[in-house]
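With one protein chain withheld, the remaining protein chains of the complex are depicted in position.
First chain written, first letter: the chains are A, B and C, and each begins at residue 1.
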Amino acid sequence: MKSSYIPATKKQQEEMLKTIGIKSIDELFSAIPDQLRLKEDLNLPDPLSEHELKKQTQELTNKNYDASRNVCFLGAGIYDHIIPSAVSHITSRQEFYTSYTPYQAEMSQGILQAMFEFQTMIAELTGMDAANASLYDGASALYEAVILACRYNNRNEVVVARSINPEYRKVLASVLRHSGIEIKEIDFYCEGDKSGTVNLESLRKALSDKTSAVVIQSPNFFGIVEDLKATSQMAKEVNALLIAVCDPISLGVFEAPGNLGADIAVGEGQPLGNPMNFGGPLLGFFAVKKPLIRRMPGRIVGETTDSEGKRGFVLTLQAREQHIRREKATSNICTNQAMCALTATVYLSLMGKKGLYEVASQCIDKSVYAYNSLLNTNSVSKVFDAPFFREFVVKPAIHPKKLNDELLKDNIIGGYDLSTDYPELKGCWLVAVTEKRDRAEIDLLADRVKNICQGGV
Amino acid sequence: MKSSYIPATKKQQEEMLKTIGIKSIDELFSAIPDQLRLKEDLNLPDPLSEHELKKQTQELTNKNYDASRNVCFLGAGIYDHIIPSAVSHITSRQEFYTSYTPYQAEMSQGILQAMFEFQTMIAELTGMDAANASLYDGASALYEAVILACRYNNRNEVVVARSINPEYRKVLASVLRHSGIEIKEIDFYCEGDKSGTVNLESLRKALSDKTSAVVIQSPNFFGIVEDLKATSQMAKEVNALLIAVCDPISLGVFEAPGNLGADIAVGEGQPLGNPMNFGGPLLGFFAVKKPLIRRMPGRIVGETTDSEGKRGFVLTLQAREQHIRREKATSNICTNQAMCALTATVYLSLMGKKGLYEVASQCIDKSVYAYNSLLNTNSVSKVFDAPFFREFVVKPAIHPKKLNDELLKDNIIGGYDLSTDYPELKGCWLVAVTEKRDRAEIDLLADRVKNICQGGV
Amino acid sequence: MRDERLIFEKSVEGRIGYSLPISDVPKVNINSLFDGNLLRENSPEIPEVSEVDVIRHYTKLSQRNFGVDSGFYPLGSCTMKYNPKINEDMASLDGFTQMHPLQGPESSQGCLELLYRMDRYLSEILGMEKVTLQPAAGAQGEMTGLMIIKAYHTSRNDHKRVKIIVPDSSHGTNPASAALVGFEVVHIPSDERGCVDINALKETLDDTVAGLMLTNPNTLGLFEEDILEISRMVHECGGLLYYDGANMNAIMGIARPGDMGFDIAHVNLHKTFSTPHGGGGPGSGPIGVAKELVPFLPVPVVEKQDDCYVLDYDRPLSIGKVKSFYGNFSVIVRAFSYIMTMGPQGLKEASQTAVLNANYIRKKLEDLYEIPYNRTCMHEFVLSAVRQAKNGATALDIAKSLIDRGYHPPTIYFPLIVKEAMMVEPTETESPETLDQFIEAMRELAKLAEEDPESLKKAPRKAHVTRLDEVKAARTPVLRWSK
Partner (left out) sequence: MRDERLIFEKSVEGRIGYSLPISDVPKVNINSLFDGNLLRENSPEIPEVSEVDVIRHYTKLSQRNFGVDSGFYPLGSCTMKYNPKINEDMASLDGFTQMHPLQGPESSQGCLELLYRMDRYLSEILGMEKVTLQPAAGAQGEMTGLMIIKAYHTSRNDHKRVKIIVPDSSHGTNPASAALVGFEVVHIPSDERGCVDINALKETLDDTVAGLMLTNPNTLGLFEEDILEISRMVHECGGLLYYDGANMNAIMGIARPGDMGFDIAHVNLHKTFSTPHGGGGPGSGPIGVAKELVPFLPVPVVEKQDDCYVLDYDRPLSIGKVKSFYGNFSVIVRAFSYIMTMGPQGLKEASQTAVLNANYIRKKLEDLYEIPYNRTCMHEFVLSAVRQAKNGATALDIAKSLIDRGYHPPTIYFPLIVKEAMMVEPTETESPETLDQFIEAMRELAKLAEEDPESLKKAPRKAHVTRLDEVKAARTPVLRWSK
């Protein structure tokens, strides 16, 4: 059957061929050496109709345990927050999602203004002077930040807390492998009231006049809020930049990194209204202090005026970008994550100042409640002492992997098994509790954990 | 908590009160006698947040057996057809669904043009000269048609085939009860090669110069195609009008009632891309031959020009309507089913001439296959002989109600139990098979019917 | 932007926009199965276009339309409030949309529970005993209510009651519905305060009166202060009171038709309960009735038996059915979501704010426009452009000029008892800033109407078309495209 996506009819195509002056479509491909021309159809499944596709795809989704039918306590960088219904009613507007990079500003004022608003919100949240219009994800935002730092101060060592998201550390390591930039990792306190936070003594020792930047995450991967101020002071002492990896929801209650000495703030914007989507697309955000503005990677929208003096928005500072500067560009990024940024913008508009604070504080209330409930079962033990945001580490009596397998039977998606990334945290379990969870769900978790650990079912 | 749908803040409301010159909102209600003022809150559940509503509503839907998770062989006037994905992407456009009746034509050209297109499509399908922009459902379209006919020729008897949808007959009966219009019902042949069609001898006998209109449905409630031509000739002989109740999908293959002598064509437009929605909203369509145009009920869109001569569309012939003519209006309808009409318009545009034919012919192929498969099980027996469209009557070895209960356990929604409406068809089962069903589903049905009827499970 | 052809004018022979499974059952020869006369001779002129064509065409049409999401829509009597998005999501769940109405109660408990609960909630809000959700819109609710009135009197062998009284300010559907049910319609005038003229009513009342239809607040946006007196009078003479609920948005949680003495009341879910109006519909017009009228409700009635919901058809006094199945279910789902998210205080706050907003605009326009019944109004008020019309700019011209300023105009020329009427209903979902901007626009237009009335006559200029010729459309009707 003819595809309903290709409007030209056979008859029309005949006429077009006539206009071009050839006899068959095949002639159009005569520049392709015959030996390269496929003689047979690609080996792909026969086409499905919409209805068949729907049925088959539903069969695929039925093999998944998703968070609409299961209660999710998994976080580790991607969070199951409440997403207001209005968000997708905006992002599904065709004029937005079927457009592309606003190269032609006059017919793209919608997305340009929205990106300008996004940049403003990110700058506000992080306390920075400017933000770009998105990068691929938190991990790529981080490598861009490190590259910026090293080019900026012409140094080639970065000091990275091991308490940042291991996924980011892995990406950083592979992308920088051949760049000549060296990564020094800093451990975290394992005991005491600062346990779970970056080891400041080790950090101080690692710093030198070769240090381009210090990378620290707060709340860190264990959910613990770091002392950015102390870190930034140490960085300043060796004239290194501070790169803060931050969580946008937490910035509803915690001080902005920009006010604590960070030079670059990056992070993952998924929690701002973007579904988890099995990990993609995500939303890298990137904000800097003034001196670094012209070195930012990615698209940036700026305000200007039209020929009649009316306010308007355009892509700006393009001289940084690859399509102009080629190998000297600040980054190679072209296609970015604009729709995810739009999502975040709409989400934040809906939540407002007050709603964002409410989400953040409910995350605290509910994670504290879950932490205490779990400890009360006597089936898990304490690991760290410092206060946390939305996420915490405990050590269950049985191995996290086994525990998660059992919990799944009760439609609970358990926490993250820290064994994989932190040998020193073998058997530890990272549990996330967002505002979306209610008491009954948390109580059920505690109850099931208790039963499973105590050998009951 | 304050509702996120009410923007005015407390402070703003204070200022507004000041402007009005009063102290409290309560004062605005002083015209309401004190004894009528509620002293307590309404006894309704406390408000839910979006997330809670979603959870609770999902719990409700989980108690339903819907046709996305069950295979539907139920029809009887409402059909489970394939709905192209693009349909809802259009009907969910806010500019359409948050608008209302296009009283102000200049800012409503979108819906007006779409309704003009709808009218054209209905007129094309039915072979009539004009159609209106929708009525509530097939049943209300029918009572409007009967009322029109009686007012038109000043007679007060209508002759109605019993083989029309019983739901329509019931509505017709109750609405006309006090109108002075008398309904004469005509039976159908129970035997022979015309079995299942209207009894033409009875029909002829019922006709007289009091007969305002003959009402016949084709395909009728049993899925059987009636001989409209013969009926219309009889009606003409006594100068009565012919009102044809028709199915829009079937008109892809069957002759248009307008070409067979019908004066009014009405029917249910749900099969044109509208979900079943537990029976509502539906889409009544209404089309007439020229002499009746100014007597039509409901909204009608007409073409005109603007002050610069450009084509445009307006609501027209409003002198028929209640807001102008009050008790002398052709109908009381005001709010109609515009979105369902838009849905049908988009559906038909997507299907096109060829797609509509394909749907209709697949309905025939698949219902014939199902009919034969069921008969082959020897667990059901033949009831009628005439060829059918999409739907047929058989008599299973066990009672339809019992059979349906068993089928549901295999996630099959069985056919309609005709016992309720037709004592003479006790134990008969009306089975619908649309283009959405595939061979495997039909085979499963036959297999299960066989097993259940033969006492197996 | 330039393209305004009809979808038919974009058709190209052989082009397709559908995607259907290839049939996997044997092909039937239709020509041999059916008599040739039954089969279609010429295909209907359904356009042949691609999915791309369809999406672009109707996307473009949507852009030529104005909804509440586009801006302020103070169309009086229609309650064009904001339609919360979560309600749309709930109504589009497969577990609702893919339900067949004849499945039987066993497999549709979720739907039935929702209908049952809506009956309970609406009964509470209206102060009625029981609600039927069957009517598809307000007008069908009226028809249903009037059928119940008829059935009630008939059941008492009271056959002389052939009249329904409606005020001259009433909506056209009231008399039209009464006529449809076979009643004689008697109009009574309004008094100088814009309310039912009690003396006129008294004179009309006798034993031929089946009932009175009233909307309260009435179409002038005024609360009928004598409502208790009115209902006493009507009841005393043996008639029933029907409440046209189009204006319920003024009084949710504040007063109830049942308490006022009404025996039957409809409510427009598409107005008061925030379900979208969809370019004209669908709506939903449930009616509630007082205890003695419950036996007459249409069948089926949803009942709760233990923990199960059932459909009760066995109701000998029932008027029967007025519509297929159980009403506009998916509209009811939206209204259900609305009630659930608003709660009792939320509904009350909605009405309070709607009334506040209307009075605010009224106050800010009373110096420039004539307001015939200028006192505290409820959720809407009617101003008159007589002053402006004298100078050459009618209510219609002002309306068309509002279009150029980005507003949907108010309802004009209704109610019929006010000359050059403009009926303004802001609803509670509009912000004070929006109200101020609208007020500003109306004040500007009043000024322009004085200084340059001609300029208003040329409006709209910024819409997709300039002023359309309605007379031409009606005189030589072109109601469909032809090849």
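Definition applied: a contact is a pair of C-beta atoms (placed from the backbone, for glycine too) under 8 Å apart; a residue touches a chain by one contact, two chains touch by 3 or more.
Since the structure is predicted, the reported quantities are computational estimates derived from the model, not experimental observations.
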item	value
Omitted chain's touching partners, listed by label	A, B, C
Sole contact to the chain not displayed, among A:L200, A:V238, A:I293 or A:I398	A:I293
Hidden partner chain, touching residue among A:A145, A:V159, A:I186 or A:A256	A:A256
Option touching the unshown chain, where C:R40, C:K85, C:K321 or C:R467 are the choices	C:K85
On subunit B, residues whose C-beta touches the chain left out of the figure	1-2, 4-7, 9-12, 48-52, 84-86, 89, 94
For subunit C, residues in touch with the removed chain	1-3, 10, 12, 15, 19, 50-53, 55-56, 59-60, 63, 69-71, 82, 84-86, 341, 405-406, 429-431, 433, 462
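Just so it is clear, only the chains that are shown with their structure count from here on.
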item	value
Centre-to-centre distance between subunit C and subunit B (centres being mean Cα positions), rounded to whole Å	20
Whole-Å gap between the CA centroids of subunit A and subunit C	46
Touching two or more other chains - residues of subunit B	50, 58, 68, 82, 84, 89, 92, 94, 350
Residues of subunit C whose C-beta touches two or more other chains	15-21, 49, 51, 53, 55, 59, 84, 86, 88-89
